[in-house]
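Removed from the display is one protein chain of the complex; every other protein chain stays in position.
Letters A and B mark the chains as written, and numbering starts fresh at 1 in each.
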Amino acid sequence: MCACSQEIRTIKIKGSDTEVNLVTELAESFHKIDKSCYLSISGGGSGLGIASLLNGQADIATSSRELNSEETELFKKRGIELDTFVFAEDAIAFVVSPSLSLDSLTTETLARILDGTLTDWASLTGEKQPINIYGRQSNSGTYDFVKDKLKIQFSRKAKEMNGNAQILEAIKADPSGIGYVGAGYVLNDRNGQSRDIKVLSVSQDKNSPAFSPLDSNAVFQHQYYFRRHLFQFIRKSSAEVAAPFIDFEKSTTGTGIIRKSGYYPVKIF
Amino acid sequence: MKKQKKHIGGWILLLGSTILICTFLVNIIFHLFSKGIPVLSWDFIFGYPTDGMTKGGIFPAIIGTIMVTLITTVFAVPFGICCALYLNEYAGESTLTGTIRASIRNLSGIPSIIYGLFGLALFVQSLKLGTSMLSAGLTLGLLSLPYIITTTEESLKRVPNSTREAALALGATQFESIRDFVIPQAMPGIITGIVLTIARVAGETAPILFTGVAFYITGIPGSVKQEFMALPYHLYMLSTQHQSIETVRPLAYGTVTVLILIIFLMNLVAFYIRYKFRENE
Partner (left out) sequence: MSIRFRENTDRFFSRLFSFTGLLTIALLAGIFFMLVYNSVSFFLNTEPIDFFTGFQWNPGNKGSYGILPLIASTVLVTFGAMLIAVPLGIFTAAYMSEFADRKLQKFLKPVIEMLAAIPSVAVGFLGIVVIGPGIAKLFGIQNGLNALNGSILLAIMSLPTIITVAEDAIHAVPASYKEASLGLGADKWETLFRVTLPAALPGLIAAVMLGLGRAIGETMTVLMATGNSLAFPDGYLDSIRTITATIAIEMGEVPYQTTHYYALFAIATVLFVITLVVNLLGEEIAKHYRKFGA
């Protein structure tokens, strides 16, 4: 039941662009049953969410990555305590144009493409085409996640797009491009535009099987390499105000929305 | 013969440029409105965004823009008019006045994002107002000050000195002559300036980026300490960050159409006031 009192409680949620639409839908449904809480939601990247928590400008930060060591330091230095809530599983999809004659990659080849060592598709597809990388900016958790998983620095020539959507748009228009987006975005493209995009399968080396992020079992059984938890970090001082919303996310309605958005709700034990 | 070539060359350059500029405007408006107007409907203007912002309306953004502009006006107009009164009615030509005028000129040339930073440092952090409509409105208020001061001063200058002298001769104090004679006469010009400032502020995005605007809010802001939605930021989000860009593209066109319509409407109001005023002169 509604745990918000008569006065309007404000909850500020900021962070990951991967999660912002999902959180918006959750907030929309939540507001239908509980009108006494005022939620304001912003995207801008996981870095922005966490910084906002540090700066006292947010109650909940949605993040597609863990806190790094500097951030943990800063939280400790400023005396801010956090609760962590894993509310979904996500997989990163590496997307190319359907016209590219390539269906899967090893993580090693992927690393060489994204750090700029490999600059042409010729050695992989036989067709001489320059590789155009469409990625995110440094404030994106997706950017950090891919960078850390592959242990590389991105090529300086990589284009830094403002969001997942721009990356998909760019790939649709560029037959020699490669980009990375949350799998949820590809699954969720409501006009069935996954036909304009090809999702590559990834294998950890030449001899292992390749898995696709669109395969939910592969994600849950941790077989797909690029899968990650989606986090919400909540300031302990705001925990009481935020509790009704968090409870809603855990409810059947909430997890239903998460699933519909193309993410895998974390199974509650 | 040579002269004719020069003539043709001249015409191409001058008339060509002018026509090009006019077609810019026409093309821009036509392109945006032709895709945007079909999207406008009662639900679009008065409805809430639904389905994760892929459907529904932009009402909270419209209200947010109106509310934050109101705060800006309440803050900047009195301040600006008082300053203009000081410069035109009270101050002589001294180094102090010169410095003030120079400050105002320089302030008007500062990029809007630096105002955003200042608003962040002053209102959000130092004054602890947090990211809120109040912080954003005050920041936009600072941004509008130079413009309001300049336009008010120009209107005051147009009031002939004889008016002031007549009032003083009749025994009014300087303040009374200003309050009862100068300001009423300068009013149309002052109001024009205010309306044009509002039109400009409604379209500003950079100053509100870190001072209080949000992607989605669940209700109309009930207090100025809450975050808000705004039309220009909404357009920015819909066209660059949203999940399904193609699905929401029509919404983006609708948003830009509403934004431009509001701004053009204000400009027309200002033109009208200016026109009527010039007629009476």
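Following the convention adopted for this analysis, contacts are C-beta pairs under 8 Å (C-beta built on N, C-alpha and C of every residue); 3 or more make two chains touch, one makes a residue touch a chain.
Please read all numbers here as calculations on a predicted model, not as lab measurements.
Novice: Which residue among A:S29, A:N55, A:T107 or A:T125 touches the omitted chain?
Specialist: A:N55
Novice: Just to verify: which one of B:I110, B:L127, B:A166 or B:M187 makes contact with the chain not shown?
Specialist: Spelled out, the listed residue whose C-beta touches the missing chain is B:I110.
Novice: Which of A:S176, A:Q232 or A:T255 touches the chain that is not shown?
Specialist: A:S176
Novice: Write down which of B:A61, B:A167 or B:I260 is the residue touching the left-out chain.
Specialist: Here the residue in touch with the unshown chain is B:I260.
Novice: Using the touch rule from the top, list residues of subunit A that touch the missing partner.
Specialist: The missing chain touches subunit A at positions 44-45, 47-48, 50-52, 54-55, 70-71, 74, 132, 137-139, 156-162, 170, 173-177.
Novice: Footprint of the hidden chain on subunit B, which residues?
Specialist: Its contact residues with the unshown chain are 3, 6-7, 9-10, 13-18, 20-22, 24-25, 28, 31-32, 79, 82-83, 85-87, 89-91, 97, 99-100, 103-107, 109-118, 120-122, 125, 142, 145-146, 149, 173-176, 199-200, 202-206, 209-210, 232-233, 235-236, 239-240, 249, 252, 256, 259-260, 263-264, 267, 271.
Keep in mind that, in the parts below, only the chains that are shown with their structure count from here on.
Novice: Measuring from the mean C-alpha position of subunit A to the mean C-alpha position of subunit B, what distance in angstrom results?
Specialist: Roughly 37 Å separates the two chain centres.
Novice: Across the complex, what residues on subunit B touch subunit A?
Specialist: 49-54, 124-125, 130-131, 213-219, 221-223, 225-228, 237, 240-247
Novice: Spell out the part of subunit A that touches subunit B in their complex, as residue ranges.
Specialist: 8, 10, 12, 17, 20-22, 24-25, 27-28, 30-31, 35, 37-43, 55-57, 162-166, 168-169, 185, 188-191, 193, 261
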